[in-house]
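Removed from the display is one protein chain of the complex; every other protein chain stays in position.
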Amino acid sequence: MGEPQQIIPTEKSDLVGAVAQLLAEGYRLVQIGCSTLESAYELNYSFDKEYRFKNLRITVTPGEEVPSISAVYPNAFLYENEIHDLFGIIIRNINIDYRGTLYRTAVKTPFSVENVKLPEPPKQKADATAQSKDKEKQQTETTEGKKEQKE
Amino acid sequence: MAHKNVIPFGPQHPVLPEPIHFDLVTEDERIVDAIPSISYVHRGLERLIEKRDFVDFVHVADRICGLCSFMHSMGYCQAVEEIMGIEVPERALYLRTIWAELSRIHSHIFWLGVAADAFGFESLFMQSLRLREVILDIFEATTGARVILGVCKVGGVRRDIDAETLKGIVQRLAALKKDLDELCSVFINDYSIKHRLAGVGYISQQDAYTLGCVGPMARASGLSMDMRTLGYAAYKHLDVEPMVESGGDCYARCLVRIRETFHSIELIRQAAGKIPEGPVELKVKGAPNGEYFSRVEQPRGEVIHYAKGNGSRFLQRFRVRVPTFSNIPAMIKVLKGSEVADVPNIILTLDPCISCTER
Partner (left out) sequence: MRSFTMTKTVIKNLLRGPATLMYPKKKRTFVPITRGRVDNDINTCIFCGLCSRRCPTYAIIVTKDSKEWQIDRLKCCTCNLCVEICPVKSLSMHSHYAPPVADKTAGIYKLKKPDEAETDH
């Protein structure tokens, strides 16, 4: 029932080159999304041409800078500003840069690695990684006072 | 020498159903530049996956937006079902399609009414909303609620529609079609409406493609882009045809929406004829482990739901990219060069759904 979707892991240095090639082939930019991992962020650049879906994926650590693709696709500025405001990733050379005023939230960068608590995978899957996730959970609980789920 | 002024548009404006802000840089009466600004209704819904497990999150997904409510829950359920590898029963797929097309009809009729109100034709606005009540009554008779349906779940749908009710729905829609014919002939042929809409807010096909237009805005510029042809839900068994116009201006977008409304009535008639018997839901066991991008055609365009799970009952990441978010950069290109008095009309033909945009 699902359509075939490609996810291609890319290096940060190859990003703008790969995106420019996709523009030359006639792809349109669909979205730029970001997920918070354990101690890194995963950026997904999605492209589409005639209903074929392609993804470029790069992984960055907190504090790393990412080059902007708004020189190639000018409409990327809205997505990149949103990622900067919600996740705290610094993106260089966006063509229209809001400098943090696009999303005015009470908590700065609410989706960043410090603020998001990832769910643990079930215990029988990976015991070693579950223990390290426990330590991370204790660390994040002290930074943000979040209400634990009621029974 | 022309003098530059900055005129703020929004967030409160009689034309806008939801708050969005544009700073319009004008020279005399012509707009030179526009800077959008959002985040008036940011609720942070994407963080709620940490507090509600993936089965209960359907109720949150329903409430992302009022007008496109059912399609959000349908897209979410599709993403989770694809990750878990669940085969939804055929009858549930047809029922989802029927509710989705009804959603599309009521959203487009609502847009027609608000657009008429925007250029001052208030009696047409009242007439359109009167016709929309027929659809809301159908929703209430089949699901129990008028706007937030709460009827989609992971593994199928929660309620069934029996054959008698389906026949009744098709008959009521046929009666609605006659009333809609009259209403839409006013939109298409009236001299004053044509004067306000034709030639205004033009975007070319090439610009629409590279700037990321989706939905009726793209289809009105000649791009044949409709996610229903991907064949999700029951669309693979129905004849879906993207309604494409080549005008590229506000009048063409109005025409696209009108033609889509009639096409949806036809699709519901086809689906009600082809619906098979069978169960409407499937028991769900386990938890999602994996990721998937689910693409659904909402009334306003292509919406992407991205879900990622790692085996626990709570999803790791859920992201929604709505069509209005993708259309805003194109709107800036459209606004450059237009007159200040046409701005409310142009922004309304984008059909902004800001509560979806900011989640």
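The first chain written gets the first letter, and so on, giving A and B; residue counts start at 1 in each chain.
Throughout what follows, contacts are C-beta pairs under 8 Å (C-beta built on N, C-alpha and C of every residue); 3 or more make two chains touch, one makes a residue touch a chain.
Given the structure is predicted, the values throughout are model-derived calculations rather than measurements.
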Report task. Considering the entire complex, write down the shown chains that touch the omitted one. Result -> B
Report summary line: Among the options B:27, B:87, B:122 or B:140, the absent chain makes contact with B:140
Report summary line: Missing-chain contact among B:30, B:59, B:274 or B:336 belongs to B:59
Report summary line: Checked against the full complex, the residue among B:19, B:150, B:199 or B:242 that touches the missing chain is B:150
Requested in this report: Write the list of chain B residues that the hidden chain touches.
Outcome: 52, 56, 59, 127, 130, 133, 140-141, 143-145, 148, 150, 158, 179, 182-183, 185-186, 189-191
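Heads up, the rule we're going with is that only the chains that are shown with their structure count from here on.
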Report task. Using mean C-alpha positions as chain centres, tell me how far chain A is from chain B in Å, no decimals. Result -> 26
Report summary line: Within their complex, chain A touches chain B through residues 1-3, 5, 23, 28-31, 33-36, 44, 46, 51, 53, 55, 73-75, 77-79, 96, 101-105, 110-111, 116-122, 125, 149
Requested in this report: Over in the complex, which chain B residues touch chain A? Could you list them?
Outcome: 35-39, 42, 44, 46-47, 50-51, 82, 87, 209-212, 227, 229-230, 232, 287, 289, 292-293, 295, 302, 304, 306, 308, 310-317, 319, 321, 325-326, 328-330, 358
